[in-house]
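The structure appears below as structure tokens.
Left out: one protein chain. Kept in place: all the others.
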């Protein structure tokens, strides 16, 4: 079955959620939201199936204690998986959501750090999602650390970066080595291409497999059951991603 | 018009609330509750009429953020008048709600400090209400300080004791002198009787007036409109106090 | 563990020595669940009230289930002093951690937020503070002239035990405006709930009920218990049974009388 790039990315994220128990999805996160909805649907008959809490809309949003509940809930250790992005991301998994240039006089200002400076510390498995894979994004050192990828010993930090999903590849973050390692390359791309477009060093195993594409079953589920569900929170996204494929 | 002792005490408390803006009434406080309901009714057509927030039941209880809201609200400075009692009260207005004897091995254990250790500090005008006026209650020094009447300089303390109402008299607390001063003696009692029954020193002006009894108008209001209102929170109290007088 | 269970099975899931938090008398007290805990013979509980207790505490103390009690007060309200509590403290058979209402709310909020402590005004110079070796006093680091301020360590209960009028089949629980139950549930590792009834419609899908709903993510077990607060009342459903409470206070003035009362009223209903 054919699929487009966005569907591929959703399913790649989904493959990282299969052992998650409680996934939270923040504002403006339609890809992670779709992936989590997909895995929740796939595991709905399991006792320990994926639980999903999405903010940014009323759908799939169980919170009843205001905007702070997502953060409080994470601080309590109830959420094991969360997603962050970055205007810039560096090789130590530091992320910048604020802007480029010499802060506070940014050259280009982006929205801001959101909850990253907290969530990155307390959620065990943070998945970084940033489709654009260029040296503009993946820099040697971020201009502003919205949230650091690693912390010194003694800093309370049950959480941190787990994986990075881009339009070119999947990397996993090694917390001991404080470095990314290339895990798989998306179909049609090469290790060399990834190196060319990444501004930091990362570990490359001897053999790097190709990222598996979505199964037909997963694609069908995504298009039929998940797309109307995600449309409740992200109507524009669904119109764009699924209109040509359904 | 005749009145009983309880009605007299309610009206004596009421006379202390006439400049209050927001009165809060804690658990197990039917006398203060009745007094505040009375003054609220009397001032209901004034722009700055008395606002009342009672906990311990659903009636006249505006709080919607759980048990903490009374305390948070007081910490915000929104409440100017509150009531406390005491198993023991001493001349510096220290109050003991925990028990007599050498804590923790109390001879006689009472319920506990409730919110006193906080409210006494943050509510500007705390009225002490303790009908029993004996040396058992009004002691030289309390056995356990649930909440201190005064604090050293430098301690954050916008609140504190304002007045003391007993079955014998009304006293006001002087925060500079850290002492009570006798304000008025209830009808049928004497200064000497008060001295005999008080275990601590207090200031006595040259002339001490008699405490004014309730006006007929106030009594009528209390019996007709206030008693059914207070019955919503304290049914037993109303049955006992008002059954013979209405 | 099945989310929906029976009252006695729910009680079986409460371990000895657990730190249990119970609500105050005006707020959905799970008395039927407390009776089930007594039947199960639970021992050495660390019992916390948020922030004051009444008959639920007196029952657990009288039945010998409590090792440590933390509360701002234990009172039977208009019915008088709590007899088993008073005697237990006077004879030193339970360890008492005297607190003050906002301190308990605050310590639970600290746990709710996942922080190790929270500050609270007041307390300075009280014997409540003096007897709490687990509390600390610091100088406000933002304003050295602001005076001393108390820091309270977070309290994380093992179980919040509450009653509610209504749950749905997804495990959401309607608590209305009784938000102390929300804080307790957020702060505790898990929450066990008894309910008057269970409805099919999802409470979160209706804007009116959602506003007062504890989401299922915090809930570990739900059991039906009709009139589960008796002899206490449940706002909007039934009033307190004042005569029964008065009767309890009288009978429980002796341990023998307490045990007789328990034999009659503590049986499964």
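When the chains are written out, they are named A, B and C in that same order, and each has its own residue count from 1.
Just so it is clear, contacts are C-beta pairs under 8 Å (C-beta built on N, C-alpha and C of every residue); 3 or more make two chains touch, one makes a residue touch a chain.
In this text, all values refer to a predicted model and were calculated from it rather than measured experimentally.
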| item | value |
| --- | --- |
| Touch with the omitted chain, as defined above, among C:120, C:160, C:187 or C:262 | C:120 |
| Selected residue (touches chain absent from view) among C:149, C:187 or C:222 | C:149 |
| Contacts of subunit B with the absent chain, listed as residue ranges | 22, 51, 53, 62-65, 68-69, 71-78, 122 |
| For subunit C, the residues touching the chain missing from this view | 106, 109, 113-121, 136, 138, 140-143, 146, 149, 151, 153, 175-177, 207-213, 235-236 |
| Interface residues of subunit A (partner: the chain not displayed) | 27-28, 30, 55-58, 63-69, 71-72, 75, 97-99, 103-122, 144-148, 151-152, 154-156, 234-237 |
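Here is the rule we use: only the chains that are shown with their structure count from here on.
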| item | value |
| --- | --- |
| Farthest-lying chain, centroid of Cα atoms versus that of subunit A | B |
| Approximate Å spacing (C-alpha centroids) for the pair subunit A, subunit B | 59 |
| Mean-CA-position distance for subunit C and subunit A (Å) | 40 |
| Interface hub residues of subunit A, defined as touching at least two other chains | none |
| Two or more partner chains touched - positions in subunit C | 182 |
